[in-house]
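One protein chain omitted, others in place.
Up next is chain A:
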């Protein structure tokens, strides 16, 4: 029998006892559905994380920050660390110690580091618009965003001009309807020094930013000049060495692949933590993958149960069709082909189950993703909960067909071993 005929015959045979086939297929559908949905979710969330973090830097960059010694303010059993006036005075932001000029010099001195870019963070107290109203600044952007942010109108601020951009959400507050309406307006950014003395910087709105998945553009982005001015106000009155502080530093490493470990080690020896973009993503990915695999485990258990369904169905089928097997063998069908016919039936069942299940999983995943992203989770920019990866979809189908084939082997061997004469006499 030709393979195409074998497949055709197997297909017709599985459709002969429809109810039984449907019930067996349902079990596989459940497994396939679960696998497709969870692996799609894993892929989607991972992709979201990627887009969220992308734009934060190039692969040859390391993000360096000072290691927080201990979680301060928590009771510990450790011995006290030696007091360092400079370090203590440098201050912290978001619980992370700030980098001083001395730190930057140290970092610059490490081998293979070609460039150090520092990032300042300023926190204005409020923004005053032309009409005299004051507005809170929940999230302040940073001048390094000028390279990555995308504008809905206007342009990004020039380095040495008194310029700023505002996020799209601010347009109405500034009295405009379209993003273009607010271009050219002047806003006053007000910050205060440690003693509460206020100082202000005036800046012209030159652009309106869209919020990217990475968070870039979610707050006003100042020019370097405006940022420096605000920093001056905020650190007014502090000793000189404490005024020159940075939130973190981005260092460019020559030949990252070869020197990554050496540079990281050197930085760690000096008391800094350094992470590549990949390191930062890796941790998040690890968690997502672990969760995905737990759910995939449930899908696989469903498939395991389904495979017994296949065995059962086919054993019944072999029993019922004993005389048919006897006839086919007496008409010259070889045992190998009889085996092929029955395992092909298992494969057909597996194929039907996996196609329906995978199709259902994709449909539910894509529609659900759309509903959630456009509905309750609309505010999460760039959110993607479900992604289709053709390779993993094919992998799932192949896996299920493989399982079905293995499950079909036992009944198929039984069919193949049948003796034609006894089978023809079977009542």
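In this text, a contact is a pair of C-beta atoms (placed from the backbone, for glycine too) under 8 Å apart; a residue touches a chain by one contact, two chains touch by 3 or more; residues count from 1.
The definition used in the following text is that contacts and distances are computed from a predicted model.
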item	value
Missing subunit (named according to UniProt) among the choices "ABC transporter ATP-binding protein", "Septum site-determining protein MinD", "ABC transmembrane type-1 domain-containing protein" or "Citrate lyase acyl carrier protein"	"ABC transporter ATP-binding protein"
Identified contact with the non-displayed chain, of A:66, A:264, A:329 or A:414	A:329
Absent chain, residues of chain A that touch it	1-2, 5, 9, 12-13, 16, 323-324, 326-337, 419-421, 424
